[in-house]
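Here the complex is missing one protein chain, while the rest keep their positions.
Now for chain A:
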């Protein structure tokens, strides 16, 4: 009806304010759910909850970098073929091409230093890292938590 009114009496349709700045306020309104994650430090304990089940987001650590793999939910999400990796450091599993649980460390164990991996395994891991860097946003780094992993 507003269209007809504007057409007859003059006037324009004003769109919603995309800046969120309303009269008298300089702070835009923010939808918390759509806020990007702040890149930061993760510990095995804090990354664990991002397994697609306890939290909707899926984070996977590869060679000390944490990637947001939520877009690859069909692979890494619950009942996906690589769901074991979600919320974990997946470096050893990717390097050895194994999806078994024994390639993963629990959150209260020391971070895997990967020292026993062969050159071939490490090359494979570098390839995976490159793949993750291209495909998924890096959201931070995985570090050992003092008193828990060290």
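One rule holds for everything that comes next: a residue touches a chain if its C-beta (ideal position, glycine included) is under 8 Å from a C-beta of that chain, and two chains touch if they have at least 3 such contacts; residues count from 1.
We take it that contacts and distances are computed from a predicted model.
Chemist: Given the options "BolA-like protein", "LAMI_0D03686g1_1", "Glutaredoxin-related protein 5, mitochondrial" or "Ribosomal protein S5 domain 2-type protein", say which is the protein name UniProt records for the missing chain.
Modeler: Its UniProt record gives the name "LAMI_0D03686g1_1".
Chemist: Spell out, residue by residue, where the missing chain touches chain A.
Modeler: Listed in rising order, the touching residues are 1-4, 6-7, 10-15, 17-23, 26-28, 30-31, 35-40, 68, 70, 134-135, 137-139.
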